[in-house]
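Pasting a structure here, questions to come.
One chain of protein is taken out of this complex; the other chains stay put.
Entry: chain A
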Amino acid sequence: MEKVKLKLLYSDLRPELEMIEKELEVAVDSNSLLLNEASLHLLQAGGKRIRPVFVLLAGKFGDYNVDVMKQVAVPLELIHMASLVHDDVIDDSEMRRGQATVKAQWNNSVAMYTGDFILARALEYITVIEDPKIHDILSRTMIEVCRGEIIQIEDKFKLDQSVRDYLRRIKRKTALLISSSCELGATVSGTDKETAARLRRFGYFIGMSFQITDDILDFTSSDEELGKPAGSDFIQGNITLPVLFARKDPEIYSRLKETVGEAMTDSERRAVVEMIRNSSALKEAKAVSDLYLDKALQELAHLPKGNASKTMRKIALFIGKRKF
């Protein structure tokens, strides 16, 4: 439902997004039946396509040509898809977007090769653009996203990490790819440097707010809404902002210390979720998310007015309010 609402916000882009959807289908076409099936399985599970949306919207601030924009929008979504297939192996996830993951449907190796195949398709696709700046931005982003994930694994179960550690991690893990989507869209459409920089920062702030909201929803949503048990992040050892704020209470801290990294029964998990819900942590985390949202809106305020900036604003506000 929320995904439908979000898609309505960028319904102006529907023709372009339909075109991109078709391009994605062509892009994942493979001589290998197995890779073809696995990639289509992933593609047809759908998704918010938020990265292509930001590429297209950023492009509207420059010389917009959808045939050029798609050369960036398609590979960015492919890179995101490739990372999802590999993430499911990392997290040993059975389900994603309500359907079996590639690793569950086939096996880990097929998931690895599917991810490699899709990533290679993305690079094959984007290299039709010769501008070295595009490749500089994208290659740096890919490396930083990996670094973020590596740090996330390193920081697992570390209850004593700082808020700064968390923010640095989600910057790499989530915000950078959204930020780069905006910057790449601006760059290929030839906007001036200042506009490109503002759009990059807008994407970064939105990405930060988006991830913090996601981490809050892991505690506030129901199991049904999430499609997985509430508090899953904590169970998996991911120490998110709500947990970092909640641990200020010595009683909660000692309870979290006892449970982190330990196998939990369902009632113990519910008790941890309840404890976080009843603390001030979610409110504090929401305040940080709102701070990033405000910063995103401030960047937007300096950009030329028009449909693109209006849609970006709507998406930003939606992200701040989304329920799951």
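We take it that a residue touches a chain if its C-beta (ideal position, glycine included) is under 8 Å from a C-beta of that chain, and two chains touch if they have at least 3 such contacts; residues count from 1.
Here is the rule we go by: contacts and distances are computed from a predicted model.
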(request) Among "protein-glutamate methylesterase", "Heptaprenyl diphosphate synthase component 1", "ABC transporter permease" or "Cytochrome c oxidase subunit 1", go ahead and choose the protein name stored in UniProt for the chain not displayed. (result) "Heptaprenyl diphosphate synthase component 1"
(message) Just to verify: which one of A:Glu18, A:Asp63 or A:Asp92 makes contact with the chain not shown?
(response) A:Asp92
(request) Would you mind spotting which of A:Ile153, A:Ala287 or A:Ala301 touches the chain that isn't drawn? (result) A:Ile153
(request) Using the touch definition up top, pick the residue from A:Met95, A:Ala120 or A:Val163 that touches the left-out chain. (result) A:Ala120
(request) For the chain that's not shown, point to the residue among A:Arg97, A:Arg140 or A:His302 touching it. (result) A:Arg140
(request) Name, in rising order, the residues on chain A that touch the hidden chain in the full complex. (result) 30-35, 83, 86, 89-92, 106-110, 112-117, 119-121, 123-124, 127-128, 130, 132, 135-136, 138-140, 142-143, 145-147, 149-151, 153-154
